[in-house]
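All protein chains but one are shown at their positions in the complex.
This part shows subunit A:
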Amino acid sequence: MGSSGKPPSTYTPAPTRGSRPKKPVFTDSDVDWERPDGRGFHECRPALFKTGLVKAAAGSAYAELGNTKVIVSVFGPRESKKAMLYSDVGRLNCNVSYTTFATPIRGQGASDHKEFSSMLHKALEGAVMLETFPKSTVDVFALVMESGGSDLPAVISCASVALADAGIMMYDLVAGVSVSCLGTNLVIDPVSEEESFQDGSLMVTLMPSRYEVTQLTVTGEWSASKVNEGMQLCLDACSKLGEVLRSCLKVPASD
């Protein structure tokens, strides 16, 4: 036990250079590299969703996509704070945080991820019937227990299931999927390693039964044709993921 009051200065031991990927993830024209987990380029990781795990919350969901593990709890609706101006539509309060051990280097993921919190809010607000709870607030807390790539789409899909579990009225569930652009190749549902090498990324969140997009983000370098191709890939995957989300709600959560 440290006898002095001050915490010691520490660092996380890094892997040696040799254990980096042996060849670059892509060379200019090839398709002959393998994904770290051996998937096809257009193949998503198997998705597991479960509801009703957190008893203290109004609704909750747990999602596991490969190594990405996310838990979302929904509280409310509760009365909005007095300081808020009157509003005849409800407020959705979203917060995304990472555990300190979610990332390879400790504490790299923020305990309060502002960017993801705002993205989660934007992705959900179009799907939630905010007018059904005027003057009230619904809190959505997402905790990334382990970051394994495609964290944000996992959080968004999981949050929509948690909202449904809490009985919040929605137009539809929201399924999120991202693709990474690596050279000339598009890989769907990228893992962390692929995300760190990507040239660009595209994420679509879709309400599957209505076939309406609630959020579309494109970052990095893309050609117009690639964007189209990536978007179509995402839309198809979102529709399939939507069925998974729907079926998990049909399973009686707990009794």
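For the reader, a short list of remarks on this structure follows.
Just so we're on the same page, contacts are C-beta pairs under 8 Å (C-beta built on N, C-alpha and C of every residue); 3 or more make two chains touch, one makes a residue touch a chain; residues count from 1.
Heads up, the rule we're going with is that contacts and distances are computed from a predicted model.
Of the names listed as "Exoribonuclease phosphorolytic domain-containing protein", "Sedlin", "Ribosomal RNA-processing protein 40" or "Anaphase-promoting complex subunit 11", the one that matches the UniProt record for the absent chain is "Exoribonuclease phosphorolytic domain-containing protein". Of the listed residues A:Cys44, A:Val74 or A:Leu143, the one in contact with the hidden chain in the full complex is A:Leu143.
One chain of the complex is left out; on subunit A, the residues touching it are 1-4, 7-16, 18-19, 50, 52-57, 62, 67, 69, 71, 99-104, 106, 143, 145-148, 253-254.
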